[in-house]
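Take this structure, written in structure tokens, and hold onto it; I'll ask about it next.
One protein chain is absent from this view; the other protein chains keep their places.
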């Protein structure tokens, strides 16, 4: 398999060595079958380095942050704030103070929606204004905007999807207008793998003075993410999909915005001074981090970005691209298999959704599982995409830095078995 | 020291064996001083059993929950939902579906405030209605209500504090009135250790038909918590203070309320069905858990409540009470030491705040730290209490299940040293 | 879990299609998008017909077929006993070994015992049964709560 086109050679990218860092990949299921984990778009596995960082934090340094003069409190604070530095560097943020830790990408996106709902002019979203999203968003980038729209009276609009799984920007001037306050869209579709054309959308948004929020949950784990190059106003992503722990997410936002916009959750840590009558708030990022933060999880995310950076996001991207191209080719040879989303490997990430004749995805997933192959089936929290294509669900295989051509082969063999079983 | 009044004997409560479960308690600081950790009200240390549960989750079962048919997804879901069962049993909840996982107590309290802010009648908080809190709340139970009051026009009222650190309920009929929609107060003060008289407040709230929210952040770790006996409508607490991981909190709420009240954060997991035009929501608790939850952290909290339950919350409470009584006695003998809060061990938890002459708490804390003794200094996120007593800050020592009389002695010796140093 | 019986019902469903009924319900399994529209027709207390249309996995389809086969023609009381037994089986987490008595009540439906080991699939198997319960409540004018 080393002759795969585009696959980096072992000296450039030692996938076997990488796999050894991930204890779960040795897991054996269903009487002796080694797991083939192809559910990375749902969550990634964690390397030993991240687990060690968590354990070391708890065993050696655990304390609450920001409030103490004792040595543990200072160490914990330094580790927590050090993680912020690491994440800031990972996404090339102009300032560390622009990195807000949340519990997941969903909280990050709700945070943006609520900041704007409670903001003063010129940011305020109200009944005179419009919100723009797309039909290929994850529910976490749909429902917060539906709630905001219901609660403020703002109109919710969206871009449609073309037959081949791309954003339909043909009517961009009607969708994004002078009334648009915020455009929020995903950089990479979690169901179809589509990589969206950021520039065209940002250009139009800037023309009309709308803010732009990018959901990078499926991008941050897989490609070089440079918030300055993106030119967005907010970028959200989530730790557990990028070899980090559960319970930690990130919202990056432009400093002036974070200064001007109101807080969302109130409590300890986010205040400057409190009296019973009124309170003032700490500067960002703390203004948006109420209560004891996910300290260990931030430290774990710091270890995760260290891990990914040491390998190199460009190499991870190249590796995944080669795997994706190979998977598209082999899957494309299966009779009755229909891709939901782009049918080439260009401008798409390592997430592939498909249907298999009229075998229900639940059955596909179950029979694959019996063979030790973990894929996801369902609407993948992007039900409007299923509605768009008139299907109840898809089967989705998603790859990551540790995926191998051999795992693609296992998937293809598994699908053959599924076809015979229900044939 | 085994002759301490009220201290359980080693056969009933083997504190040395308990200490062995907590790796951090072996930590050595400042050139060879073994840590004396008396900052438990800020956060607790974690036993090996909890750390092992986290590692095992990540190494063996890690997957996203609720959405998959593969074996890992089913195991992860069973573990996550199993943690909900454990927490429900720990607080004697009538139903597991009343237990909502959040990221910390602050999120839990903000969740209640926002549910009520967006609710329909009869729960809706608006300009015609009133919110009641107390002067001894943690900022996390003040700021969410200030925000709600600002954003809805509702009036914020509060109970004051008596000179000896108790709630002043003398004007309860004027504070809680027919206009009151919600009364939110802490069961145990995180700065003074006061245990508040729940019954009197609940009785009055029920008279006027107000909902009651109890902040049990400082209670859940230290005493038997029975939400049915409490008779409140909501109870909030946080994992990291009860030997659990950071990044996990709990809101318990009465089932009918959770059914009737609107969601707060929107996204994956909390929906029933989504279209671009509108969405419907899952039944509680999922309605209130948007996005990938803190899965590993919930599992860790499950292990934490297992750990605490195996020892017995009643025994932990008795142990802490004996330590507190001893500490109050010994601290009371120090000249110039003034307790902030009740000066007896009755109806108070193992958290003791004090001032030491006019030596600033920062200096007290720093000099104690140099001796390896970790206490907290400052306003402890309860600045109104400091304002009430006309002091800028306190020094706070807080004990837990692993605290020993020897640690009390170390504190007392340390304070003598502080007095000499600045004397 | 894919017993021959299940695959058979899946490939050759009984009584599929929507026919005249006293009440119609539409149930959805939000986690996987399985859907069913189901109508019941009563003749007094006797189930005259259960007709349905839906999309979903083999388990949900086969289960609807088995439901039709088992319940049509039965008295309501007997049908409820069957439904209760099926529910018990599905909630058994694979720990209930169907005995002869159970087999007598559940007939083909005992084939679903294996499904009960898979929490994510239990809902698929129960979808049509819950829909039937709901439709029955409506048809007979009771005001039971929806238990989706």
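For clarity, chains are labelled A, B and C in written order, and residue numbers in each chain start from 1.
The rule we apply is simple: a contact is a pair of C-beta atoms (placed from the backbone, for glycine too) under 8 Å apart; a residue touches a chain by one contact, two chains touch by 3 or more.
Everything quoted here is computed from the prediction, not taken from an experiment.
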Considering all chains of the complex, which shown ones does the missing chain contact?
A, B
In the complete assembly, which of A:27, A:46 or A:66 touches the absent chain?
A:66
Any idea which of A:128, A:164, A:256 or A:272 touches the chain not displayed?
A:272
Selected from B:70, B:86 or B:383 as touching the chain missing from the view:
B:383
Touching the absent chain when the full complex is considered, from A:78, A:200 or A:229
A:78
Listed in rising order, the subunit B residues that touch the chain left out are 360-363, 366-367, 377-379, 383, 386, 392-393, 421-422
Missing-partner contacts on subunit A, residue numbers
66-69, 73-74, 77-78, 271-273, 282
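The working rule: only the chains that are shown with their structure count from here on.
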Chain centre separation (subunit B, subunit C; CA means) in Å
46
Any idea how many Å lie between the Cα centroids of subunit A and subunit B?
31
Numbers and ranges of subunit C residues touching at least 2 other chains:
31, 118, 121
Do you know which subunit A residues sit against two or more other chains?
362, 366, 377-378, 383
